[in-house]
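Each chain you see keeps its place in the complex, though not every chain is here.
Residue numbering begins at 1 within each chain, and the chains themselves are lettered A, B and C in the order written.
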Amino acid sequence: MLHILRHSPHAESRFASCLRAINSGQSLLLIEDAVYGLLPNTSTRNSLEYLPATVNLYALDADLQGRGLALDDLPPRVVIISYPMMVELCIEHTKAVSW
Amino acid sequence: MKTLLVISRHAPARPEAREALDVILAAAAFGVPCGILFMDDGVFQLLKGQDAAQIGQKSLAANLQALPLYGVEDILVCQHSLGERGLQANQCLLDARVMNNSEIATLIEHYDQIVTL
Amino acid sequence: MNFAIALLAGPQDPAARSALEFARAVLASGHRISRLFFYRDAVQLASQLRVTPQDELDITAEWQQFIQTNQLDAVVCIAAALRRGVLNEAEAQRWNRPVANTDAPWELSGLGQWIDALQTADRAVTFGT
């Protein structure tokens, strides 16, 4: 199943709540201000990097670029995707929960 | 029918709290098997002794008490959220079942659809 | 596949555009949208009175054009709309208001339309929570 997170990890408790609710084998997609969670040298980046290896991590390309995040400075496990790929992700997974 | 879990995350004075209850009561009225999980500031909805009239609001209590009457099967509350807020289950309205993090992760796996509100 | 897409955040929230881009990608990928449902502040998208500065994206116009071009079912939650002052002709008359500020392609209807869409779509995605 797919978790979609859109809020800044700093402004909102749901970033942390979502991470607590993710099971191994699930997927997490960061969109909108949630991509700020990938900034280097932050506790949120650490908590994303330390998710179980079986959790698939995605981030939306337009939202990364729109917010000035350097694409070459992301954790290797993050897969950068487009909107059509987001549609595919929603099909691959039987359900999606938006936090 | 697909089962539906509503995760209610907002404090009771916020309009989002009432709208989350509207959604689950509508789902229950349509016969959808559903549950509600109070999480984050949503657990404040369950605090006893709220006098909503003091802040010019209608109490949420009637809507909360309607949940079992409408056949909402799972009424659940997040242990971590309670703990962060210094609350215990016996301070809660309704007989909400306390769920730890791994139980919540399993719960989310188990329901067909999840809407956070 | 059939998608049900719900938007909960208002026109100025980044989610209003995320949801639109996603909806466009659903159709472009050859899938269908069985229903769009607008709840909470997203009901403001249905207002005819919003004025966007000329050098900014007019998200209301973009959504409306997308809905009309693709003849989509666009349901605005009536309870949320009444609370936020988004009324069609029938509701304006019912509630004794001097004017209406929404019309087709937006349809005012109950939360049951969302519940129904969640039941019948193959996939459901919510934006702007």
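Here, a residue touches a chain if its C-beta (ideal position, glycine included) is under 8 Å from a C-beta of that chain, and two chains touch if they have at least 3 such contacts.
It should be emphasised that the depicted structure is a prediction, and the values quoted were computed from it without experimental measurement.
One representative per chain kind is placed here, while the whole complex contains A x2, B x2, C x2.
Keep in mind that, in the parts below, only the chains that are shown with their structure count from here on.
Here A-C and A-B were compared by C-beta pairs in contact; the pair with more is A-C. With centres taken as mean Cα positions, chain C sits 26 Å from chain B.
For the pair chain A and chain B, the distance between mean C-alpha positions equals 26 Å. Within chain C, the positions touching two or more other chains are listed as 124, 126, 129.
Along chain A, residues 95, 98-99 each make contact with two or more other chains.
Chain A makes touch with chain B in their complex at residues 1, 13-14, 17, 20-23, 95, 97-99.
Interface residues of chain B, counted against chain C in their complex, comprise 1-2, 4, 15-16, 19, 22-23, 26-27, 29-30, 32, 113, 115-117. Looking at the complex, you find that chain C touches chain A at residues 1, 3, 14-15, 18, 21-22, 24-26, 28-29, 31, 123-129.
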